[in-house]
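Shown next, in structure tokens, is the structure this report addresses.
The other protein chains are all here in position, but one chain of the complex has been omitted.
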Amino acid sequence: MKKLTRRDFIKTSVILGGSAYLGGCHLFEAKGDVPLYIMGAAASDPVETTVGIESIYSVCQMCEGNCGLRARVREGTVIKLDGNPYHPNSMEPHIPYSTDLKEAIQYSGSLCVKGQAGIQTLYDPYRIKAPLKRVGPRGSGKWQTITWEEAIEEIVQGGDLFNEGKVEGLRGIRDIKTLIDKKRPELGVKANQFVFLSGKLDLGSRSFISRFMNSYGSINGETDDTSIRQSSYRTGFQLSLNDDYDSLKPDFLNSRFLIFFGSSPLESSVPVQTVVRKMMKAKVGAGGGSESLQQKGYGKEFKDRYGVLKWVVVDPRLSNSASMADQWVPIKPCTDAALALGMMRWMMDNNAYDSGFLQNTTKRAATIDEEKNWTNATYLVRLDNMELLRTRDAGLNEQGDKYVVWNDGEPRVFDSIDHGQLEVKVRINNIPCKSVFLLLKERVCEKDIKGYAKICGVEPSVIEKLAEEFTSYGKRAVADFYGGAVQHSNGTYTARTIIALNFLIGNIDAKGGLIAGGGSWDFNGAEKTLADLKNIPDSMKLSGIRIDRAGHRYEDTTEFKNRGYPSKRPWFPFASCWGNFQEVIPSIADGYPYPVKALFLYRANPSYSAPAMRDTVKDTLKDTKNVPLIVAIDSEITETNTFADYILPDTTYLERWDICKVSPVITNQTIGIRRPVIGNFDPKTGAYKPVIPTTMLMEDILIRLTKKMGLPGFGDHGFGFGLPLNTAWDFYKRAISNLVRSNADTVLSRLGENQRIEYALLRGGRFESYDKAYKEGHTGRVYGGLCQIYNEKLQKTNDSMTGKPFDGLPRYEPILDAAGKDIKDSSYPLQLISYRFTFDSRMRTAANRWLLEVMPENSILINPIDASAIGVKTGDRVKIESPNSKGIIGNIAVREGIRPGVVGIPYGFGRWGIGANPVNIDGKSIGSDSTRGAGIPLTPLLRVDPILKNVCLQDKIGANASFNDTRVRVVKV
Amino acid sequence: MEKKVKKWGMVIDQRKCVGCHTCTVACKSENNVPLGYWRSWVKGIQKGKYPDVKNFFLRRLCNHCDTPPCVEVCPVEATVRRVDGVVTIYYGKCIGCGMCIAACPYDARFFNPVRHTADKCTFCTHRIDAGLLPACVTSCIGRAITFGDLNDPKSEVSRVIAANSTVVLKPALRTHPKVYYIAADRDIMGRIKISEKYPEAIEEYHDTIPSKLSDYWDK
Partner (left out) sequence: MEPSVLYNVPHEIPWKVYIPLYFYFTGLSAGSFILSSLYTVFGIKKYKPLAFPAAIISFVLLLIAPVCLIVDLQQPFRFWHTLVPSFFNPKAALSYGTWLLTAYPVANIIYIWFIFVKDERMMRIMGTITVPLAVSVHAYTGFAFSLVRGRAWWHTALMPGYFLTSAILSGVALLVVVAFIINIFSKKKLDEDIFSDLYNMMIAIIILDLFWVLSFWFTLLLSNTDGLASIITAIHDPLYMWGELIFGMLVPLFLLILPVTRRSKVWVTLSAILVIVGVFLMRYSLVFIGFEIPLS
């Protein structure tokens, strides 16, 4: 008998899948519960150095970490994924960029468990293999396969597509002259009624979609589902620094003390593998892994034993990060700001803050102190209107609108002096004023430590010790935070409060402090010498209001003039760059601020990923009146796109191009290039055929649509006369060319343009040399700007639902609904939180056998105290009920590692799409795999906003959805 | 000069292990380990009482024993210990009697349902013979695993063993494992459950202070 290796299984199954489609019968080859290809194999795989093995460098996308990967490819089949040793995410120190490719083979960087399992995502038997068009009403689960030509034609031209009457196509909807509503001109033109909702985007695809939407003329692009979780985190940074800096991270290797609020750096940081490696190195010491082979070059670094990092984790659940921490602080959910304020109280009481740093008024002052940043702590705020006092109002000689500080008993223009006084209460020109710092101090002192302790459920002595320790490492301490702290209705306030903790010890841009990372190179073409990718010359400028109302002030609208507060749905003036993912479908349902005609879903799945959205998505999208045309570009039939009219099969991350930047965790200038590691690429034409030949790159799909519509900026002269944009490669080649051209002072400068592109492609990106990370005690890229303890703009903006101003200072606020009222739900005794394990890849988990196998099902984590009150033990089946849900059945896991009163459920299980349930294609029922549906779906349990009723609770500043504010009840079944 | 024979060994630093299962999946991918079977896995336990609770992990694989019970029992010498210390299986020779699986004191072996032979971690012989490191070593995100030549005092693995106190699993069994652990937790090294079948007995069981067990005896 011929032995089949698993790789052969994969190959045959994919080929079978493809040809089966061509034969017009099955789309999926999975017949029973266990698809063929994962049966294991008889032989070990060939290694990197085996003849006939190709090593192709690309970028992982099993999470947003963008780690460099190296794919081992044999005869067109990926047999193993490893880390790219050139890429700083995957190896430390990463090998020099100039290293010969042959030499590089002996080093393997790492990928985390999700990255390792990526092959299963690529060869998932439930991937869609041809364009699908719905048969019967939306959501009926019945599909027919159509050709790409038919799909493109129908989507662009419209017509009576489903025997339900005429549907307007993209061409018809694209009216860039007529206003949606003449009475409300601010809404913009009718083309805005085309909405593009996307999931995770990297820089390249984000630019591409921008270009597409710019060309189409709709303002509703780029709403990224990252917004759902991270936008309050990012908005918090933007409102404390500036718009260009939406994330700073600890300098892990040089820090001495870290506090993590609501994040599990060892399980779910981005990128987790890099953070783990750095933290372990900093805590225990260097060594291990492929690095041990790499003793030359960075000899000293290798020998260094660190072993100095301590950390504390603030989390209601004992995460692995908390378990390995020096201290676990099991906080009450949603109260992180109270804990931070309690720490600040101690700092104020003990003068334990960096007053030198806080007093600096300008860059010049900071530079003298060898600092990179300065703060507005000393700036004066006028108490009558809460604006920062300007010179023109202060009666100072100098006119204009410069800020004013108080020094030596007199008001001074802020840039005429290096230091101001921190605590000031004066009347200037008869205007009552206080310094920002005094306002902060008064805010902090509204409660004593006991008061804060009571709110957050942490002992006062713990808060005091935490503050004392935090302030005893100089600038080498960081208060870091992520999802758990901000995914609440009070998210941005909490973010700003924790960021202010860092300001108080002046650790921004400091070695061992909160850093901006190594940054990247420009590829978009902002630099003059580069080709512009995003913008199309001579095309109209986008205008109007986004459907999610992100980046717009309610007060600027006709609606406000007519009816004042409250607005019908909230407006999100501060959520500009990330949009508001969870608002899109509910707004479509309400036709607010305008009705939508076409919706594109690109790897976006709000039904499953957005809290409490299952019913809203179903009710809204099922009805063609709400959105006449829905097109999904995805690799699976998900919970959301099951309501689409068309599903266009996209490729996976191992079969696409992109430009991928990395988190500030990386201290070197870095950019990764994602490229197809398999499939057929023709470098002459740039055409690419993926593994399943009937799937298509998202970019190629959009290009075909634009060409059909004749949109500007695409086609034979897309980039200008004679410069085509006919394939994704035309776009990415330009992007890479930009990338290797900007500031080419490395090995690259010696090469010609095409050689440079090839050089970067062969190494998976462009990477700065490891030893260039720090310059004069700071990371290469610094924020170097004003640290805004007080944000005037925030304070001067009103909440569209209450008409009251937001708060420009750090603040603790309980869980509130859209109208600003407390949510009590007191008949539900437990608070539900969610979290991820390292081996949990969110939506991808259930479709990935290797990940699912580690944990086939999630369970409800509960403390023994609560468990015994209910009378349940580990393994029992229970029903979990919330105000939203009559109950979901699941397993219970009784463990000491969670705060009493809180229950936790890991996200990513209990799927009802992606092959967990059968669908019907071309009249045949396609098999399903019930293991994909195992466990508890979390989001349908989460709290609906009692005012808006079709959306979850949310943060009206940062636009974060609330994941952890739902109260539940657990009953035995 | 005569080249000294190598003796491969591994150190796992549990202070750096975050229980992420990367090694588990990397090994599966590298070695085509079928679903539901593991050459390498990570045991995890939780100990303590709220709020003084901790999780502990123990990365497990074949120990490549110097006096391997699995080799002792194989009736056809399909399982052998190579001169470099790697305990490996000649798959073509193995009759699949399961004796080695029963005899391994570490539960490191299983029947591979595709190959129909015994299977286990091979220290990635196909990689180390090509001069590369095992897949789990290069992929460990905590850099908790060090691999190398124990006969070379200058190798990283030898230096790590020299500089740290290490333990091996079940040393009393005279198996002389070549997988060393730094800072492995006492409880996780032992058995937590008496048996999969009798949960009542399990909960009370503790490796060195067998409360329920001593109850049986005391009463």
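First chain written, first letter: the chains are A and B, and each begins at residue 1.
Throughout what follows, a residue touches a chain if its C-beta (ideal position, glycine included) is under 8 Å from a C-beta of that chain, and two chains touch if they have at least 3 such contacts.
As the structure is a prediction and not an experimental result, all values here were calculated from the model.
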Contacting the left-out chain in the complete assembly, out of A:R895, A:R911 or A:R967: A:R895
Hidden partner chain, touching residue among B:V5, B:I45 or B:A163: B:I45
Residue of B:C23, B:C94 or B:I145 in touch with the missing chain, whole complex considered: B:C94
Touch residues of subunit B, complete complex, unshown partner: 19, 38, 41-49, 55, 60, 69, 71-78, 93-99, 101-107, 109-111, 116-118, 169-170, 173-174, 187-188, 190-198, 201, 203-208, 210, 213, 216-217
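Note that only the chains that are shown with their structure count from here on.
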Whole-Å gap separating subunit A and subunit B, where each centre is the average of the chain's CA atoms: 37
Subunit B to subunit A touching residues, read off their complex: 13, 15-16, 18-22, 24-26, 28-37, 46, 48-51, 53-56, 91, 112-115, 122, 124, 126-127, 130-133, 135, 137-146, 148, 156, 160
In the complex, subunit A residues that touch subunit B: 5-7, 34, 38-50, 80-83, 106, 108-113, 116-117, 119, 266-267, 272-273, 276-277, 280-281, 283-284, 286-293, 318, 320-321, 323-324, 328, 330, 838-839, 849-851, 853-854, 863-865, 895-900
